[in-house]
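Excluded from the complex is one protein chain; the other protein chains are retained at their positions.
Now for chain A:
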Amino acid sequence: MANIKDKDLQYIIGNLLRWGVWTSLAIAFIGGVIYLSSHGLETVHHPKFVEQDHHMPGILQEVFQGISAGKGTAFMMLGVMLLFATPIMRVIFSLIGFILEKDRLYVVITLIVLMIIFVSVHGGLG
């Protein structure tokens, strides 16, 4: 019985990963087309790297404002962020799978991994 559930989980997670990647890239690509159609002929400038101190809520807000303004960079950023969400969703689905299998040890292990990612999202301790 447990084995059958493992197989189901493999199938679901395999599809989740595939769809996550292609959706993210499609959105990033659309963003790229919008961006290039308005900025494509400008001269490229290599900006020097400047360290910034953004926080996730601020970045999300900026992305959504940019999208409603139809900005290409905002769509590209949304694609990138969906790409980040894909492995995180995979971990969450594994968690659900382990809960259904009543595998307590792996529920705890998965929760630890999620917690580490959560800490990292919250400014990475810095």
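The rule we apply is simple: a contact is a pair of C-beta atoms (placed from the backbone, for glycine too) under 8 Å apart; a residue touches a chain by one contact, two chains touch by 3 or more; residues count from 1.
The definition used in the following text is that contacts and distances are computed from a predicted model.
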There's a gap in the complex where one chain should be. From "Helix-turn-helix transcriptional regulator", "Multiple sugar transport system ATP-binding protein", "Octanoyltransferase" or "Probable membrane transporter protein", what does UniProt name that chain?
"Probable membrane transporter protein"
Chain A positions in touch with the non-displayed chain are 6-7, 9-11, 13-15, 17-18, 20-21, 24-25, 28-29, 31-32, 35-36, 39-44, 46-56, 59, 73, 76-77, 79-81, 83-84, 86-88, 90-91, 94, 103, 105-106, 109-110, 112-113, 116-117, 119-121, 123-126
